[in-house]
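Read the structure below first, then the notes.
So, subunit A:
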Amino acid sequence: MSGLQIPMEHVLALAGLLFSCGLMGLMLRRNIIFMLMSLEVMLNAVALAFVAAGAQWGQADGQIIFLLILSVAAAEVAVGLGLVLQIQRRFKTLDMDQARRLRG
Partner candidate 1 sequence: MTVMDFQALLPLLVLAAGATLLMLQIAWVRSPDLTGALAALILVLAALSCHFAVAAAPLQVTPLLLADRYALLFCTLFCLAGAVTALLSRDYVSQGDQPEEFFLLLVLATMGACVLACAVHVASLLLGLELLSVSLYTLIAYPNKSILPLEAAVKYLVLSGAASATALFGFALLYAATGTLGFSAIGQGLEETGMGQSVLLPAAVMIFTGLAFKLSVVPFHLWTPDVYDGAPAPVTGFLASVAKGAVFVVLLRLFLDANLFRYYRLVEVTGLLAIFSMVAGNLLALLQTNIKRMLAYSSIAHIGYLLIVLMVCTNSANQALAVEAAIFYLIAYTATTIAAFGLLTLISCDPSGRENIQLQQVSGLFWRQPVLACLMLVALLSLAGIPLTAGFIAKFYLVNAAVSGHHWILLFSLVLGSSIGIYYYLRVIHYMARRPGEHGTEHETISNRRGRILCGLLIACILLPGIAPQSLMQYLRAILH
Partner candidate 2 sequence: MSMAVLILMLLGGGLLAWQSERIHPDLPRWTALATVIVALVFLLVSLPPEQPTLPTDPRGTGDWLLHLKLAWMPRFGIALELALDGLSLLLLVLTLLLGLIAIASSWSEIDFKPGLFQANLLWTLAGVCGVFLAVDMFLFFLFWEVMLIPMYLLIAIWGHENKTYAATKFFIFTQASGLLMLLAIVVLAWQGLAASGRLSFSYFDLLGLTLDPRLGWWTMLGFFLAFTVKLPAFPFHTWLPDAHTQAPTAGSVLLAGILLKTGAYGLLRFCIPLFPEASLQFAPIAMGLGVAGVIYGAVLAFAQSDFKRLVAYSSVSHMGFVLLGLYAWNQLALQGAVMQMVAHGISTAALFMLAGALQQRLHTRDMGRMGGLWHQAPRMGACAMFFAVASLGLPGLGNFVAEFLVLLGLFAVQPWLAALAALGLITAAIYSLWMMQQTFQGSPDEQRKLADFDVREMLAMGTMVVALVWLGLYPQPVLDLAQPVIDSLQHLVPSDNAVVALAPGAAVNKP
């Protein structure tokens, strides 16, 4: 089985697009769950870029980094969602604009 020969700039542009979407979500959303989702989108974009680069060089390294990113994402999400639960309990909201006790 073989893969396609896709111009790298297209793949990377897609990754960049996804990455920007993630960043925009991060800046736009106040709900912490959406923020975490945006993070996932960003990580996913990074993963895409790595896999594409790996495919460009025909190396396994890209996929391995993807695997590592996957574990990172898993760990972060696990902790992040744990925090989300705590936030709901303490702040009674998921709106991060409400969490502004630390400032100045």
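Basis for inclusion: all candidates are chains of the complex that A comes from, given by their letters.
We take it that contacts are C-beta pairs under 8 Å (C-beta built on N, C-alpha and C of every residue); 3 or more make two chains touch, one makes a residue touch a chain; residues count from 1.
Note that the coordinates shown come from a computational prediction; the quantities given were computed from them, not determined experimentally.
Asker: Which one touches subunit A in this complex, out of 1 or 2?
Answerer: Result for subunit A: touching candidate is 1.
Asker: Please name which positions on subunit A make contact with candidate 1 in the complex.
Answerer: Per the touch definition, subunit A meets candidate 1 at residues 8, 12, 15-16, 19, 22-23, 26, 32, 35-36, 39, 42-43, 45-46, 49-50, 52-54, 56-57, 59, 61-62, 64-65, 68-69, 72, 75-76, 79-80, 82-83, 86-87, 90-91, 96, 99, 101-104.
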